[in-house]
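Let me begin by presenting the structure, written as structure tokens, before commenting on it.
All protein chains but one are shown in place.
Chain naming follows the written order as A and B, and within any one chain the residues start at number 1.
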Amino acid sequence: MAAKPTTQDSFLSRLLHNQILIPLAALLLLAVFNLIADPSFFKISLGHNSNGDPVLSGYLITIIDYGSELAILAIGMTLVTAASGGQDISVGATIAISGSVLLRVLCGTDTRPEVLHSPIIVAFLVSLLAAMLCGAFNGALVAFFKIQPMVATLILFTAGRSIAAWVNNNELPMITEARFSYFGGYIPGIPIPTPFFIAILVFIATWALLKFTNLGLYVQSVGINEKTARLNGLNPEIIKLGTYVLLGVCVAVAGLIKVSRLSTINYSVIAKDIEMDAILAVALGGNALSGGKFNMSTSVLGAYVIQFLTTTLYKFDVQSDALSAYKAVVVIILVVISAPTVREKTSAFFRKLRTPDGAAKRG
Amino acid sequence: MNENSLLEMRGIYKSFPGVKALQNVDLTLREGEIMALMGENGAGKSTLIKVLTGVHVKDSGDIFIKGHKDAVQIRSPQEAQQVGISTVYQEISLCPNLSVAENIFIGRGEGRMVNWKNINQRTKTLLDSLGIAVDPTRQLGSCSIAVQQMVAIARAVDMECSVLILDEPTSSLDESETEKLFGLMRDLKARGVGMIFVTHFLDQVYEVCDRITVLRDGQLVGEYDIAEMPRVQLVSKMLGKEVDDMADIKNDSPSFSAKDSTPLYEAKALCSNQGIKPFDFHLRKGEVNGFTGLLGSGRSECVRAIFGADKVTGGTVRMEGKEVNINKPIDAMKNGIAYLPEDRKRDGIIGDLSVRENIILALQVKKGFFKPFSRAEAEKFADEYIKLLDIKTASTNTPIKSLSGGNQQKVILGRWLLTHPKYLILDEPTRGIDVGTKVDIQKLVLKLASEGMSVTFISSETDEMLRTCSRLLVMRDRRLVGELTGDQLTQNTIMNTIAGGESNGG
Partner (left out) sequence: MNVKKVLSIAASSLLIAAMSAGCSSSNGSSSESTNNNSNESSSAAPASTDKLIKVGIINNDPNESGYRTANDKDLKAAFTKENGYDASFAYSLKNDEQITHAQKFIQDEVDYLLLSAADTAGWDSVLKDAQAAGVEVILFDRTIDADESLYAASIVSDMAKEGQTAVDWLKSQDLPSYDIIHLQGVMGSAAQKGRSGALDDTAKELGWNIVTQQTAEWNAEKAQQIVQSAIDSGKEFNVIYAENDDMAKGAVAALDKANISHGVGKDVVVMGFDCNKWALEELLAQNWNYDGQCNPFQSSYIKDIIDTLESGGTVANKTIIMDEKGFDASTITQEDVDNFGI
């Protein structure tokens, strides 16, 4: 039937079905809206921060700055979604855990250390290990015990912040060392926010992982048809577990940025509700939340689009506790346009549009 | 309507878009009789049952029930229950977390007040009368499957059903449980209940049934008294081949007589968790053999055990004389075994992935996680097999799910040929594909064998097996019951062996 599509058909359907269409359209919509409402939204100026280092500022910079943690999480969340057909809702809580571990290693038992107890890289590696363990815990529940991902990750979602507080005896360590603030701020002399560079690094690393290993093929195979994947020699359990551990890596990196932004942590509010934004980014990237085929770049784009939306709403002084209502609207639109019936109707609509045109040509 | 008939179905037609599922089917069930409903997959058994139980509404035809003057209309399962038709399905459709008594009385809508003591008492009386030894207050889920099945039957009996349909009730029971079930069925029979028994197990048919209705391709083949129906006749009716009229189609592929050489593959007492009895099996280089038997006889389970697709629970395996461990598919693949599964959609394709990715998948997995093929290499492989197998696809990038069934099958075949296996297992490679492709695949199998590849071939179509295989292993009721070679390879002997029992077919 569809084995030999005509060229016209394939062009239209490709446009309609291309994943990048959704986030791109959303981005365009937001950009146009801001352009009309206040063109100064796009103004970028070079200034200096209070340390005298050059920094770029402007809404666009704010977006690439604050959207970066989300973009990093969206990368891991995309993999988890693709392989297990479900989402990890504990990422906010595991950020609290890994951030808490990071500070614990940096500060020891002293909450206000004059000098750091260990190099930042060591502390980061320990927090990375903690986050990967959390990921492995979630992954094991999902892969080996076949618990639904949302239910499995509900455990850490509920308990994670208490664990984070327990790691530091409920103290709030604070780092005065300037170098530590670079990760969530600026490296002296470079006017672009560091989180954006970190996001790019993570993206490149993931891209390389997809390019130089079979991660993409394996994850998609398992996500689309687990039985077939098993019969082709794959081990679906290990692959699912692996995606959760990779998400753990993303969580640790995002945690580093989050903690570095303020050089301290607040267990109950750090990275609050970020899991929902990360899931939304995956969906906005046109990836099916039921798993299977995925596109990493569109998820990342989706993450920045969400931050674009958040920043726009802040600009127009929308009450921040109402932000989630606006995101809910985005979710509703997404769900509706990705529903199969709507897709069918739209392609039928386009086909109808084309038919008289084609008939005229023939006539 | 006959005096002693409970149920008569006359001239039932039912079609679905593109399929004529039932054409002019009749069925008669008498009081106190167990009727076997037989037929291969797609014969229309389940459609007929669903028409009778109101899941599907028939297109035309009449259903008569004893006690109703005119033909009855059954448009929903509720209506079926009202006229006294109850069904016990293979999968228990009761609530495992409720007690036995609750399950028997739930949803019967009698009165608003529930007197549990009374209900437990009534349940006990009912179960005692049927000889089912179970405490009414016990949670159903904690009972064995056989007991659950019997509770389902008891529920049906208590609802004063006159017609009881048992749809594959024994498929998850062991022998002693099956015996218990049969005991209950005989009891009910003595009370005058008419039963329609759907099963794949021939032995069971001959053990409890009185008459047999055979369907094939949506049409009635006939109704027979069990006493007058030798097994081999039954098999031939089901498969649609007349025993004596069938011409022998000789296998013209060279037979392998090199008995002294080490087999390529050899299994001793292999068994899996899918209930097949331990079996011995071997295969020589360049040989094509096949497993045959009725559906559900365990032929697929055997090859799945060979490939490690199911959990292997025992037995030893040698490849080229060397003992190897094959516990999961990757082990088999590393030993040069390839397996094209029976259910293409469920086990074969990765629907959303492209033809290219589907072709390289197995070889890629074999090669390893850290060594992906470059896009160019993958394209080359894909093009090679698209050309070799004449796969009709728009491009290598087309998702496999948008290909036709035959082309999907060729893609999966290509996937396994790409791994250059020493031993290729094909389970129903020709099911649901057009005739041209079927012949292509048969030819390909023989060509591969002539090049030295060993092949195990499974097909529901006996002539296809005869055309390709030089040796056939016959399965019945999950047991390997015979091995046919040379002159034995005729439709008649195959059917006799499948049917088993006494040599009442000749």
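Note that in this section a residue touches a chain if its C-beta (ideal position, glycine included) is under 8 Å from a C-beta of that chain, and two chains touch if they have at least 3 such contacts.
Quick caveat: nothing in here was measured; it's all calculated off a predicted structure.
Shown chains touched by the hidden one, complex as a whole: A. Check A:Ala159, A:Ile192, A:Leu209 or A:Val330 against the missing chain and you find that the one touching it is A:Ala159. Only one of A:Leu30, A:Met150 or A:Met174 touches the absent chain when the whole complex is considered: A:Met174. Note on the undisplayed chain: of the listed residues A:Gly185, A:Gly285 or A:Gly302, the one touching it is A:Gly185. Taking the complete complex into account, A:Ser320 is the one of A:Asn18, A:Thr109, A:Ser320 or A:Thr346 that touches the chain left out. Taking the complete complex into account, residues 38, 40, 47-52, 55, 57-59, 62, 66, 112, 141, 144-147, 151-152, 155-156, 158-160, 162-163, 165-166, 170, 172, 174, 185-186, 258, 261-262, 264, 266, 269-272, 310-311, 314-315, 317, 319-321 of chain A touch the chain not shown.
Everything below uses one rule, namely that only the chains that are shown with their structure count from here on.
By the touch criterion given at the top, residues 1-5, 10, 211-215, 217-218, 220-221, 224-225, 227-235, 292-293 of chain A touch chain B in their complex.
Those residues of chain B that touch chain A in the complex are listed here as 307, 309, 328-330, 333, 339, 341, 346-353, 357, 361-362, 364-366, 368-372, 392-394, 398, 402-404, 407, 415.
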